[in-house]
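Encoded as C-alpha cells, here's the structure I'll be asking about.
Only one protein chain is missing; all other protein chains are in place.
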Amino acid sequence: MKALVFHGPGKKSWEEVASPALLADTDAIVRVEATTICGTDLHILKGDVPTVVEGRILGHEAVGTVTLVGSAVKNIETGDRVLVSCVSACGHCRYCREGSYGQCLGGGGWILGNTIDGTQAEFVRVPFADNSTYLVPDGFTDEETLMLADILPTGFEVGVLNGQVKPGDVVVVVGAGPIGLSAISAAQLYTPSLIIAVDLADSRLESAKKFGADLTINNSSQDALATVLEATGGRGADVAIEAVGIPATFELAADLVCPGGHIANVGVHGAPAALHLERLWDKNVTITTGLVDTSSTPTLLKLLASRRLRSDNFVTHHFTFDQFLEAYDTSMRAGETGAIKVAISRRPA
Amino acid sequence: MKALVFHGPGKKSWEEVASPALLADTDAIVRVEATTICGTDLHILKGDVPTVVEGRILGHEAVGTVTLVGSAVKNIETGDRVLVSCVSACGHCRYCREGSYGQCLGGGGWILGNTIDGTQAEFVRVPFADNSTYLVPDGFTDEETLMLADILPTGFEVGVLNGQVKPGDVVVVVGAGPIGLSAISAAQLYTPSLIIAVDLADSRLESAKKFGADLTINNSSQDALATVLEATGGRGADVAIEAVGIPATFELAADLVCPGGHIANVGVHGAPAALHLERLWDKNVTITTGLVDTSSTPTLLKLLASRRLRSDNFVTHHFTFDQFLEAYDTSMRAGETGAIKVAISRRPA
Amino acid sequence: MKALVFHGPGKKSWEEVASPALLADTDAIVRVEATTICGTDLHILKGDVPTVVEGRILGHEAVGTVTLVGSAVKNIETGDRVLVSCVSACGHCRYCREGSYGQCLGGGGWILGNTIDGTQAEFVRVPFADNSTYLVPDGFTDEETLMLADILPTGFEVGVLNGQVKPGDVVVVVGAGPIGLSAISAAQLYTPSLIIAVDLADSRLESAKKFGADLTINNSSQDALATVLEATGGRGADVAIEAVGIPATFELAADLVCPGGHIANVGVHGAPAALHLERLWDKNVTITTGLVDTSSTPTLLKLLASRRLRSDNFVTHHFTFDQFLEAYDTSMRAGETGAIKVAISRRPA
Partner (left out) sequence: MKALVFHGPGKKSWEEVASPALLADTDAIVRVEATTICGTDLHILKGDVPTVVEGRILGHEAVGTVTLVGSAVKNIETGDRVLVSCVSACGHCRYCREGSYGQCLGGGGWILGNTIDGTQAEFVRVPFADNSTYLVPDGFTDEETLMLADILPTGFEVGVLNGQVKPGDVVVVVGAGPIGLSAISAAQLYTPSLIIAVDLADSRLESAKKFGADLTINNSSQDALATVLEATGGRGADVAIEAVGIPATFELAADLVCPGGHIANVGVHGAPAALHLERLWDKNVTITTGLVDTSSTPTLLKLLASRRLRSDNFVTHHFTFDQFLEAYDTSMRAGETGAIKVAISRRPA
C-alpha cells in the first residue's frame, strides 16, 4: 500500500510500504476512505515531537471501512464504516476507567502517527478497536464525520467542557485557527450570550464570524483587553479559551477573564508562560490543561446525527491520496491558501 | 478605646483612638474579646499592601460581643457572642449571590484592617453584619473559635475545596506555616489516603505531623519530587496545595501533581511564576487561585460544634491587649519563637 | 388603587383597595405596568392553597416602575423599570446564602399573592427589594420581560437544571401547558439531540412543536412508552420533565427514563404518586423536586438581552387592567381559548 512517511525534520514522502497486519486480538485493520492533516503533523515535520521516529507513517484522524478484526473485538466487524479516533484507549487502566483516555497507561493515548504508524495511508492498524473506533451514522459524508476524529472533541472537551461554559456566559477564544473555530462551534452547544474571537489575521476572524463569533478582535491593531472589558461592562470574560500555543496568547487569555472565570488551555506549548499570580492569586480563577480524551465522541455523533452540530464547514480543500504532498503544502501555507482543514480521500469527493 | 494603628512601613503602635460608631443601618459594633495576627498583617507592615493607608487600625479576625446593631440588622443582637469573619459580604451583588463573598462588588470583600479599620482594637465596626458575623456555639473558647475567622476557611475553601480533595487521594501541602497547617487539618475532612507536607524548616514539619501529615519532606535537604514519586508508585500527588506564596513553591507544587491532578494556590504572591505549559499542556491539570469567601463558615462551625474539627492546636502564644506589640514581635520572629498563631485577648486566657 | 382580590373559593373581584406603603426599610413600592395569571392563581381560586386568606390581592409576577424605596435598598431607585420576581429572598438565611431563595427562612420565598398582597394590582409592595427585583434591559417589551418573573426560571431551574440536561440528551416533557413549554424553551439552551412532548391535547402539542419539540405524542391515543422507546433505540429518555402535577403523569415520566436518567418534577401536586421502586431500585435514576428559586434570573436576562432566548411567544391574549375578570376567564378556559399566557397591562399593548 501507499502511505505518507516521515523521514526526519522537513522530509516526507507518499510511498509504497508494507500493509499493516493484526498484532493483537484487540486490533482492527481499517481501509482509510478519508484522512486529514493536523497542526500536530506540521509540528512533527518541523522536528518538534521527539517521540516520532524516522520511518513513521503520520496521521491520527480517519474515516474508513473495517477490513479485519482481531478475535477479541466485539463492537465492530468487517465492512463497518467507522470513525477512527485520534486517541486509543486500553479500557482497563485507572485513567481509562475514569474516561481519561488521553492519559491511558495501558498502551493507548495518542499513539497513531506518533509511536505507531498512523492514518495517512491506504490502511491502518487500530489498536484497542472497541474503544477507539465508532460506527458512523447514515447520511453523513466521510469529510463531515472526519472532523469528529480530533478537532471537534478537542474543542469541546479541552475548550468548552474544561472551561465550564454555561448558558449566558461571555466566551473569548484566543486564536481562530482550526482548533479555535472548533471551540467556537462547540461553545454554542451551551448557549453563551457572547462569543468573542481574537486573532492576528482578518481572514481567520472572518471564518470565526461564520462559525458563530459575535465579536472579533484583531489584536495586531486593537487592544484586546480594552475591547473585552468594554463589551462586558468592565468585568471580563467568564471563559477564555487559548487555542494557539505560545506564551503571549496564554497570558492574554489569563488577562481577559473576570474574577471567578475559567482559562481553558487547548494550545500545544513548547515553552513556559508567565503566570501572573501577583494579579491572579485572589481572583478565584481556574486554569485547565488537557489532551483530548475523545470520551465525548458518542455525544458529538448524536449531535451530528440530529443536525445540532455542524461539521461540514471546516474542510476548505479536497484532495485525493495521490495529491498528498500538495495537501501538505496547502496546509503549511494556510495563511495564503486560507485552508482551515484539508481532506485527503481515496476517491474524489 | 485603644487600637493597633499602622503608621507606614515598619511602624505601628497600640494607642488611644476614637471608638467606632455605626455608619450604616446594616453595621454592628462588636467589643473584641480576642483577635490574632495574620501573615497578611506582617505584609502590610512591610509596606507590601498599598491599599492600607497610614492611620489604619489593622486586623481582620475577631471573636467578640455585639454592643450595638443598625436598624436593618436581623440575625444578631446586642449581647450576642459572635465570630467576626475576615470577609464582609453585601449579600446583593452578583458575586455575593453566588457565595463568592471575597469578590463582593457591593462594598464588601476583605475590607477590615485594609480599607476600613479592623479588629485589633477594643471595638470594631462590622459592615453588613448579617452576612459577616456568626453566632458562636456554646462550649468553645474565644481562641478556638477565632481560628474560624480566616485561617480555617482559607485552608478549607481555597486549599481543600478548590483542590477537590477526595477520599483516597494523595495530598501534598507545600509550606507548613499556619495556612499550610490549616489545609492539612481541613484535608482530613475528606479522608485522603496520604498527606505529605513539604517545608524548609524541621520545626514546621514537626507541627505538620501533629496536625495530621503522614509524611514530611524537608526540601532543603531532600528531593521533594523524587520522594513524592516514590511514595505514589511513580504517579505524583492527586492534589498539591501551595501555601507559601513565592514562585519556587508554586512551581514545585505544579511539578508534584499527577496527570489529572489539581494545584490549589493558597499563597499570597507578589511576583509571577513560570507555568511550564510545555510539560503541562497535555496533562489534564487544574490550577485554582482564590481569596477566601468564608462561605464555608457555617459548615466549619457545625464541624467544630460536633468535635469533628479541631481548632485548639493553632494558638501557641497567648497575650492580652496591653501586650500587643510583644504579640507582633513573637509573630514576626516565628522561626525562633515557634509561633503558629498568637492570640491577643481582652482578659488573660 | 384597584386590585384583583380573592374572596374565598370561586370568588374574586377587581376592586378599589388601599395603596401599599413601605413596611420595612428593605421594601420597594412598584407601579405595575404588566402582570399575568399563573396556574397557581387558578388553584388558589379553587380553594386548593390554604395559606391564601380571603381579602388577599393575588399575583406574583410583574414588570413595573419603582415609585418608592426603603432606606436600606441599594440596587434600585425610583423611576427604575424592574422585573418583580415571584420569589422574594431575605438574602441572609442559610437557604438564601446557598441561592435557594424559594426555601427562604427569613420571611421570603413565595409570599407575593400568597401570604402578602401580590402583583395583580396597580401598585405592589415588594419586600427584600434588592434580592427580589431586577433591572430590565433596554429594548424589551413589558410582556416579553414578564415571562422571566416565574415561568421561564421555573422551566429552566426546576426542569432543565434539576434534570441536568446535557448536549445530545433525549428530553421528554410530560405536559405541554405553559410550564411544559417553558421547559421545552429552556432545554434548548443545552442542545439536546431530541425533545419529545407528551400531552392529551393536540392543540398544546402544536404549541410544543412551535416552541421546539421535535416529536410529539398524544397519549390519549398513542402509547407514550412504546413511542419513546422506539425513538431512542429501546433505551428511554435521558431526562423526563413532569409538568402537569398529577400521579399519572409523574408515573409516566418515571417510566420513560433510561437507566441513569433524571426525572425532574415541576408540577404542583395535591396527592401522592406511586414510586415503582420494584422496577427503579437498581436503575440509577435521580428524581428531583423543587420550587423555583429565581436564582437564574440574571442568567436568563443576559440570554434575553443577547437574543439567545425567546420569551415573546408565550402571551396569546392581551388585556388591560379593567379587563381583569375577562383575562381570568380566558385563562380558566384555556382548553377552548387556546391561551398559553395572558398579559394584563396598565396601558393597551
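Should a chain be cited, it is by its letter among A, B and C, assigned in written order, with residues numbered from 1 in that chain.
We adopt the following convention: contacts are C-beta pairs under 8 Å (C-beta built on N, C-alpha and C of every residue); 3 or more make two chains touch, one makes a residue touch a chain.
Predicted, not measured: the structure shown is a model, and the values here were computed from it.
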>> Considering the complete complex, identify which of A:K46, A:R97 or A:R333 is in touch with the unshown chain.
In response: A:R97
> Which residue, C:S71, C:T286 or C:T337, contacts the hidden chain when the whole complex is considered?
Replying inline: C:T286
> In the whole complex, what residues of subunit C lie against the chain that is missing from view?
Replying inline: 95, 98, 100, 102-103, 245, 247, 250, 259-260, 265, 267-278, 280-291
>> Applying the definition given at the start, please give the residues of subunit B touching the unseen chain.
In response: 166-168, 188-194, 214, 298-300, 302-303, 305-306, 308-309
> Going by the touch rule given at the top, which residues of subunit A touch the chain that is not shown?
Replying inline: 25-26, 71-72, 74-75, 90-92, 94, 97-99, 106, 130-131, 295, 298
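By our rule, only the chains that are shown with their structure count from here on.
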> What's the rotation, in steps of 5°, that superposes subunit A's Cα atoms on subunit C?
Replying inline: 180
> Is it true that over half of the residue numbers where subunit A touches subunit B are used by both copies, so same, or is it different?
Replying inline: same
> Just curious, how far off is subunit C from subunit B if you go by their C-alpha centres, in Å?
Replying inline: 42
> By residue number and range, which residues of subunit B touch two or more other chains?
Replying inline: 98
